[in-house]
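Of the protein chains in this complex, all but one are displayed in their positions.
Chain naming follows the written order as A, B and C, and within any one chain the residues start at number 1.
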Amino acid sequence: MKYATTIDGKEYIVEIIDERHVSVDGKVIEVDFESIEEQPVFSLIVDGKSYESYVYRTEEDLEVLVKGRLYHAQVEDERERRLRAASGGAVAQSGPFQLKAPMPGLVVAVPVSEGQEVKEGDVLLILESMKMQNELKSPRDGVVGRIHVGAGDSVEQRQKMLSVE
Amino acid sequence: MKYATTIDGKEYIVEIIDERHVSVDGKVIEVDFESIEEQPVFSLIVDGKSYESYVYRTEEDLEVLVKGRLYHAQVEDERERRLRAASGGAVAQSGPFQLKAPMPGLVVAVPVSEGQEVKEGDVLLILESMKMQNELKSPRDGVVGRIHVGAGDSVEQRQKMLSVE
Amino acid sequence: MFNKVLIANRGEIAVRILRACRELGLKTVAVYSEADRQAMHVRYATEAYLLGPAPSNESYLKGDKIIEIALQSGAGAIHPGYGFLAERADFAQAVEDAGLEFIGPKPSAIAAMGDKAIARETMMKAGVSVVPGTEGTGNLSDEELLKLAPEIGFPLLIKATAGGGGKGMREVKSLDEMPVALQSARREAKAAFGDDNVYLEKLILGARHIEVQIVADKHGNVVHLNERECSLQRRHQKLLEESPSPIMDEELRAKMGEVAVQAAKAVHYESAGTIECLVDSDKNFYFLEMNTRLQVEHPITELVTGVDIVKEQIRIARGRKLSFTQADVKINGAAIECRVNAEDPYNNFMPSTGKISHMVLPTGPGIRVDTGVYAGFEITPYYDSMISKLIVWGETRAQAILRMRRALEEYKIVGVRTNIPFHQAMMDSHRFMGGQFDTRFVEEEFSLEEIAEGKETFPEVAAIIAALVTHDQTERAAHVVRRGDRDTSNWKWLSRWERLSK
Partner (left out) sequence: MFNKVLIANRGEIAVRILRACRELGLKTVAVYSEADRQAMHVRYATEAYLLGPAPSNESYLKGDKIIEIALQSGAGAIHPGYGFLAERADFAQAVEDAGLEFIGPKPSAIAAMGDKAIARETMMKAGVSVVPGTEGTGNLSDEELLKLAPEIGFPLLIKATAGGGGKGMREVKSLDEMPVALQSARREAKAAFGDDNVYLEKLILGARHIEVQIVADKHGNVVHLNERECSLQRRHQKLLEESPSPIMDEELRAKMGEVAVQAAKAVHYESAGTIECLVDSDKNFYFLEMNTRLQVEHPITELVTGVDIVKEQIRIARGRKLSFTQADVKINGAAIECRVNAEDPYNNFMPSTGKISHMVLPTGPGIRVDTGVYAGFEITPYYDSMISKLIVWGETRAQAILRMRRALEEYKIVGVRTNIPFHQAMMDSHRFMGGQFDTRFVEEEFSLEEIAEGKETFPEVAAIIAALVTHDQTERAAHVVRRGDRDTSNWKWLSRWERLSK
């Protein structure tokens, strides 16, 4: 199976040949890969070098932590890739941005109002959690859509709070 | 539900009244009992006193470790108890004793032979494991039955090695 | 004399104090909120009593209930730890009135040092320099503060009168910014301390935050245990401390130590306390505040002096004289503490909650971990994000840094994000290694990305791992569908993975 793996913008074609071999951009490499006890912790030995890695799955990508550095990885298998190519290449990147609560907490303030124009980096909402006030910012320019919460509201993790269109 | 719980020979009648109450020999006690994260580790708060306990299940009984001391517990519910009473009280305690390997290892020596009389405490077999030679002794007087292994054999955990009848 | 102690706190500091009590042969009483039934301090204490629901003001801040529990359980003393009720003179007074020993200073000392304005006045009277500001002028209105600000000069800081830990603090560069900053500082102060009074203080640029630890017994003996360097902060929260400070020399240490001892004597101080100062680039030092309690970062002092500060607090509370004099206090090697917070350093240090599914602690020579969490414990949003402290000792500062590097690499916490990568980058920072930093370094000059630049990277390794993980998951998922869910191990793996990946 071949996987197109993009690490921080650069693409690598990784083919899984068998349990002990992969190829990266056509170069065959012997690998010794172990998952450590039901955890997202992996041990990889390549060419004698020992790497330990954590892998986190987020909504957008896989985050791979190796030797204290975090790599953002997108992995597509061949079939997904063909489908995407057939559909014209571009994945739908637009649509409204939904601001969800990254953790349970208390809404301290919503310094924007519905219909207001915002720029990337503008503070949309202040959420208090773990005794800290956290400023949640807009990831892009746009117009504030529906606001579902107000100052003083308690929110659950992942609860939709507002959108930017 | 009532349980007849025998701790190191002494019997306690423990009734589970509800989530927060039990009675021990008729005396009602408020309990706060928590299982710690899928582990056989339990936290019990009774009357403000905090007890942490490990519970191991062996073939014969439950072993309960509390404050550095191990208690051997047999627990029977009412139904089991009635059944046992109806069947005449005594559970079948006889039958041959099967010596099983307590861990994987190498049989170093079998200093007894089939048909030999042995006393409680006599060495039946020497098993090497973890770089140690472990003497496995007879738990009672009897006669050695079938011997399934010989010096030099590797054995798996729980493998039957010999019996005493 | 008491032989049972109630610990009015949670988390790592509750565990730290429980341990000290154990090692002195004292019985212990824990108190806990509904969110903390499975917490280490509850499991670990001789006795444990429920306070109430998770929010602090319904549990750990309920002083009356805590005193009641102490009395009912027969505890003779209460140790407040830090935070919560630790610096509340009224609580200390209530404890005393109930006939219990408060393991800390007298209420009068807490009160004198607790109001920042009064504290600064006290210090100035004792001949100690303070940072220019509106100290000693009482509770001023916004109008008054706006009038006084230009006299102090910009940049300046708005600080909460009742404050601590950076809460209710705002930095202001010009008069224009002041009205908005005053409003938000007051709001935060109100929320955090129930008191919205603020004062102004000149911001000293290039300053280091250095504090002196003191211990004082009930017999008038006061000894200082040298300094701690605490300049590495983010949003006025300390992240990493070390002792000794790399900028310290014997002369300055003696001078600051002497002032700290004077300050403690000025308020008839008892127990352990800390005098916080700013030191400018010319090594002038200014009093900031006195913390009338045990400090988060006390372990680094313990490692270099050999004094167990918590045990010393308990001994003092039991009426014992200090067992050492100033001449006995030496500095042996160097110690560093990294505060491990449940925060994502790759996402603006956003707090992270969830269950710790797996944890490997760094161990071996020269490592100390003070923690209140374990694998299986749930990090809730109700309390502070600090989940543990990693403290190392080395023969020299360089050895301590190298040891901290290996300890951070060993420390594995899965289930919540932590700021461990931040500390790793700090240990690789040339500015940190050279000891050249001030209180603004973390926020203004430090970047995880920059430190990573020029270091060897492993994008190919990351690509291989990402592909293998994806492949394995796909295969396992297919496998499960084919075989049904009889195949326990795979099923479990997948289910756990899915939970973790959410």
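Going forward, a contact is a pair of C-beta atoms (placed from the backbone, for glycine too) under 8 Å apart; a residue touches a chain by one contact, two chains touch by 3 or more.
The model shown is predicted, which means the values in this text are computed figures rather than measured ones.
The shown chains contacted by the absent chain are A, B, C, with contact judged over the whole complex.
Of the candidate positions A:D32, A:E80 or A:E117, contact with the unshown chain belongs to A:D32. Across C:E87, C:D196, C:E211 or C:E302, the single residue that touches the chain missing here is C:E302.
Think of the hidden chain as still there; on subunit A it touches residues 32, 34, 36-39, 43, 45, 48-50, 52.
For subunit C, the residues touching the absent chain in the complete assembly are 15-16, 19-20, 22-25, 44, 299, 302, 306, 308, 332-333, 358-361, 363-365, 367-371, 374-376, 395, 399, 402-403, 405-406, 410, 485, 488, 492, 495.
For subunit B, the list of residues touching the undisplayed chain reads 1, 3, 5, 7-8, 10, 12, 14, 16, 22, 24, 29, 31, 33, 35, 37-42, 44, 46, 51, 53-57, 62-71, 73, 75, 77, 102-105, 108, 128-134, 157.
In this text, only the chains that are shown with their structure count from here on.
Among the chain pairings, A-C comes first (most C-beta pairs in contact). For subunit B, the set of residues touching two or more other chains is empty. For subunit C, no residue reaches two or more other chains under the stated contact definition.
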